[in-house]
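Below is the structure I would like to discuss, written out as structure tokens.
Of the protein chains in this complex, one is absent; all others appear in place.
Then we have chain A:
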Amino acid sequence: MNATPHPADADLVLADIAGLLARLVEDEYGLDDVEIGMTTTFNRDLELESIDLVTLSGLLEERYGGQVNFAEFLAGMEFDEIVELTVGRLVEYVVSSLKTAGAS
């Protein structure tokens, strides 16, 4: 899938990720009315299970390519941090990964 040009702007990345998450939540749970913003949590607000995050990881790689590695991002976190993870934190990670990739 053509993943370029990469939007490195947080608003664009948020819109992208909200779209991916809306698709995932609809595919897995049949919900089509979830609101997703920077403070939305994966666990409590979206009720995603860890296996859903594996699916999300694949969607992120499809969208942004190999420089966005969600598994490595989460593997560097404490268990409690993952439970509290927000969409905003993922957006920040994606923006910084794309900037790093763009600069190298």
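By our rule, contacts are C-beta pairs under 8 Å (C-beta built on N, C-alpha and C of every residue); 3 or more make two chains touch, one makes a residue touch a chain; residues count from 1.
The rule is short, and it goes like this: contacts and distances are computed from a predicted model.
Candidate names were "Aspartyl/glutamyl-tRNA(Asn/Gln) amidotransferase subunit C", "Alpha/beta hydrolase", "Inner membrane protein YjjP" or "ABC transporter permease", and the UniProt protein name of the unshown chain is "Alpha/beta hydrolase".
For chain A, the residues touching the absent chain in the complete assembly are 43-44, 47, 49-51, 53-55, 57-58, 66, 69, 71-72, 74-75, 79, 82-83.
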